[in-house]
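Below is one structure, written out as structure tokens; the observations come after it.
All protein chains but one are shown at their positions in the complex.
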Amino acid sequence: MSRFLIVDTLADISSFRESLTRSEAGGFCSFEGWVRHTNDGRSVSGIEYVAFIPLAMSEGQAILDETQARFDITTSLAMHRTGYLEVGDIAVWIGVAAPHRDAAFRACRYVIDEIKKRVPIWKREHYVDGCVEWVACHQDAESGHVPNRMDESPETRV
Amino acid sequence: MSRFLIVDTLADISSFRESLTRSEAGGFCSFEGWVRHTNDGRSVSGIEYVAFIPLAMSEGQAILDETQARFDITTSLAMHRTGYLEVGDIAVWIGVAAPHRDAAFRACRYVIDEIKKRVPIWKREHYVDGCVEWVACHQDAESGHVPNRMDESPETRV
Amino acid sequence: MPHIELEYFAQLGDVAGRRAETRETVAGTAAALYDELRKDYGFALPSERMRVAVNAVFRPWDQELHDGDHVVFIPPVSGG
Partner (left out) sequence: MPHIELEYFAQLGDVAGRRAETRETVAGTAAALYDELRKDYGFALPSERMRVAVNAVFRPWDQELHDGDHVVFIPPVSGG
């Protein structure tokens, strides 16, 4: 069963967490990405996430498999939302259970970092002023060059 | 209000998490310490936690205040259980909300590391074979010397 | 000529004005096909900033294309 889930409705994170409980695990680290109310000083009303679903699922699962091989963890699960999310909604959830806390923290961090680098999901921010923009690349269509901010992805914000 | 809680009954972690939601936070990291079923190969039936409560509360709150000053975070909360816990029960819960994920992860890690170093709480493991032992120091009473394992606290296990 | 199934995500969809198309093309590789699309639609992103997936698997730019292949050009991702 895939442990990387792409979900288009409000996610029940209690059940995700519950599914990771193991009697051999002593530490559990989770990370959530929430929709913030501002980006670069502009008021955000919501964010729309679009995924290339088959590749996002296989790449997400590959990340979790790498994580299992690389860190001394018991189990892990990740969920990414698609669709329109409002401020405060959960865009991404990651949970890692491990015998010891160091592996739990480092593995959880690895999963979110890799998701942001590799999983084909894109977000479009809806601003209170009515503008709608693809986050990482909206400057390109206008200027024809690749801005630094794409490299650093400050807009991904978490 | 204190954001470091000492609780002697099963904790409602959903409400802890809920209390940390902020529209300016984009990342949320939480850590849970769970009672494991083994320690050094011996089967554990449960763990009893005892706290010197007034000092544990003030030291715990001091850790959270330091964390707020040291990292760019929005808010944090921590809970530690006392009393008898069974395998799988949550001994400690920490949640940190921050604008960006790096601070959320690092602050959450700082809080659990400092709790383990400084907060006057002790645990006594109950083994399936009927033995009951204070975790960090049970060798001292027998041998009169301070074993290395007390420095490294491998028994704290997460 | 081979027929290629294309899907467009994020700003590529906006610029192309469509989410998907079936295209007849003589482009023999993913790289050649992307060059063709840049000319047709004016995509700003150079291939160095992109990745390409053929039949939902990441592939190198010199991947040969065959009739019926499903191709997605992947602009920088922004999930999480």
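By written order: A, B and C. Residues from 1 in each chain.
Note that a contact is a pair of C-beta atoms (placed from the backbone, for glycine too) under 8 Å apart; a residue touches a chain by one contact, two chains touch by 3 or more.
From a predicted model like this one, the values you see are computed outputs, not experimental measurements.
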{"item": "For the chain not depicted, the shown chains it touches", "value": "B"}
{"item": "Touching residue (missing chain; options B:Ala11, B:Cys29, B:Val44 or B:Ile112)", "value": "B:Ile112"}
{"item": "Given B:Tyr49, B:Phe71 or B:Tyr110, the one touching the chain that is not displayed", "value": "B:Tyr49"}
{"item": "Residues from subunit B at the interface with the omitted partner, ascending", "value": "33, 49-52, 54-56, 58-59, 80, 91-92, 112, 115-124, 134-138, 140-141, 143-146, 150, 153, 155-156, 158"}
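Assume only the chains that are shown with their structure count from here on.
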{"item": "Partner chains shared by subunit B and subunit C (touch criterion as defined above)", "value": "A"}
{"item": "Subunit B and subunit C: spacing of chain centres that average the CA atoms, whole Å", "value": "50"}
{"item": "Inter-centroid spacing, subunit B versus subunit A (mean Cα positions, whole Å)", "value": "27"}
{"item": "Junction residues of subunit A - those touching two or more other chains", "value": "33, 112, 158"}
